[in-house]
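What you see is the complex with one protein chain gone and the rest in place.
== chain A ==
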Amino acid sequence: MKRTGIAVGAVACATMLALCGCTPRGGADPDGDTAEITLVDVLPAATQPVDDVTWAIVEGEPATLNPAASANLIVPNLCDNLLSLQPDFSIAPGIAESAEFVDPVTFVITLRDDVAFWDGSPVTAEDVAWSLQQNLNPASQWFGAFALVVPDAAAGIVATGPNEVTVHFVAPDSTFRDAIAGQGGAVMQKAFGEAAGQALGTPEAGLMCTGPYELAPGAWTPGGDIVTTANEQYWNGAPLVKTLTYTFVSDSSTLATALTQGEIDGAINVSPGARAVLEGDGAGTLTVGHSTASYSFGPASATGAGANPKIREALSLAIDRDQYLETVANGLGTVQKTIVPEFSFQAMTEAPIYQAGYDALAEPKVDLDAAKALVEESGEDTSVPLVVAVPAGAKEFAQTATIMQSAAKQIGLDLEIDEMQAADFGALFYDPTKREGIDFVATQGYLETPGVLGYPSLFMLPADQGGVFNWSGYDNPEVTQHLQAARNAVDEKTAADEFVAAQEIFAQDYLQVTLAGTYQLTYLNDDLTGVTTSVAAYSSPWALHLGGE
C-alpha cells in the first residue's frame, strides 16, 4: 500500500469529521417542552397558480390506486369521498349533500347534481352504489366499516333515485357515516370500473374518479413517478397547481436533503429524526399538525409470556413514556394513555364524554418494583427469551425495540429483537405462520377517519367478530358487549357511553401497549401553501388548495 493510500484514508476520516461537524446538531431535549409546539392543521389557501409541483411519498410506491384496495396519500386527490373530511377531523357535505340514517337500519345518501367524472360524464346514483358495493368484498380495506350492511349487494346498497342511494343495514351502525368520509366512501365510475375489472387502479388500467386531479392513461410510470393534472372542471373549484407529480422517496436522509434543497416541493409524514434539518435553513418549512398516529406493541400469539396481561403490564410499567417520546419522536408527539387517540374524537358531537373517559384513564408511569412483582405473579418462565418483531431499517422501530429490550432487562425478562424485512413484517399481520416464535409485534398506525371503534374492534373483539389482529385470543364478554352496543347505538350519546365503558376495561388489559402518539409532520416549500397538514390528509383532497402564495 502506497503512502498516498494512507493519505487518502486520513483525508477521508478528516473529511467525515469535518462534514459532520458542520451540520447543526439536533436531537431530543430531555427536558423538551412539547407545549411550545404550535399545531397547524391546514395552511392558508393558495392564491397564485403554479405549473408544476413535485411531491414525495415517503411510504413508497403503492401497488394500486384502487380506493378499495389501498390507503395512500395519492388517492384522496384523485377520488372524492361522499362526505368531506375537514382538517380538524370534522365532517362536511361532499359529493353527498346529505347522508343520514332515516331509521335505525336505513341510511340515505343524497348526491349533488353537478359533479362529473374526469371524462365529463355526470356522477349517477348507480356509480355511487357500485362504488360502495366494492367494500362488501371481504378483500376490501374498508370491509369492516361495511360489516353491518345487508351482505347481498343488490339489496344492501341500492340506487333509489337519480341522485339518491339507500344503504340497508342488518343492525344499526353508528360508525358508517364517519367511514364514508374516508376512502370507504370513494366514488368511481361504474362503467370504467367494470371494464377494468381486477386491474382497476393499476398503472395499466388507471382510474376514473371525480377528484381535483386527473390520472391520465400512462401517467403512472411503475418504478418512476405518477403525474397528475388539474381537473379544470372540478365541482369544488379547480386546483391552482397544473401538474402534481408524485415521486417515491423512503429514505429519510435522502428526502430531508431533497426537501431542504428545493429539489422536491413537499412531503407528508417526514421523519421526526430529521427535525433539526427540516427546521433549519432550507427551502421550506416544517409544519406540525394533529394526528391519530401512535407507536405501540401488542401480543402476537395466544401462547407464551406475551399473551399474559401481567407481562404486558409489567413491560408498560418499565417504559418511561416521556423519554420514549423524546427519543423516538424527537419530542413531536404526546404521551398517549391508550390505543384510541384524542384527536380521533375531538370533532365528534359527544367529544366531552369521550374526553372525560380518556382523562379518567391512568397516566402511564414508571414503577419498576411493581413491574417486577407482576412478572413474579405472572407465573411465566422468565428464562425463555421473549421475541419482539420490528421492521428492519426503520430507525424509530430499532429505537422502540431497544427501549423495550432495556425495559425488559430491568424487570428480569429477556427480550430478543427480530428485525424483519419489510415483506416478511407485512405478511405477519395476515399469515399466522409468520408469527410463529414471535411474542410481540411493534407497530405504528393511524386512523384515517374520525371515530373511536376502529382500533378496539380490530384488537379487542374476538376474531370471528372482526378482531383480525386479536392474536392473543382476548375475549372479554363485557368489552365485546360494550363495543357492539357502541356500534349499534342509534344516538351518539349512547355510543359514547358504551365506548367509554369498554375502554375502561380494555385499557387495563394492555392488548396494545401504547408508547406515544405522534404528530403529523409536513414539509412544504416556502413558495407554496394551501395543504392539509393534519392526519385528515389521508382522507381528503389535501392538495386542492395547494398553489403559490
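As a working rule, contacts are C-beta pairs under 8 Å (C-beta built on N, C-alpha and C of every residue); 3 or more make two chains touch, one makes a residue touch a chain; residues count from 1.
Heads up, the rule we're going with is that contacts and distances are computed from a predicted model.
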What does the UniProt entry say the missing chain is called, choosing from "Twin-arginine translocation pathway signal protein", "Glutathione transport system permease protein GsiD", "Ring-1,2-phenylacetyl-CoA epoxidase subunit PaaA" or "3-oxoacyl-[acyl-carrier-protein] synthase 1"? "Glutathione transport system permease protein GsiD"
Residue among A:T106, A:T221, A:T303 or A:Q323 touching the omitted chain: A:Q323
Which of A:G273, A:G298, A:G451 or A:P541 sits in contact with the chain that's absent? A:G273
Given that one chain is not shown, which residue among A:T285, A:Q399 or A:Q465 touches it? A:Q399
Option touching the unshown chain, where A:S70, A:T257 or A:Q444 are the choices: A:T257
If the hidden chain were put back, which residues of chain A would touch it? 1, 3, 5-6, 9, 12-13, 16-17, 20-21, 23-28, 30, 252-253, 256-257, 271, 273-277, 323, 326-327, 392-393, 395, 398-399, 401-403, 405-406, 409, 416-417, 419
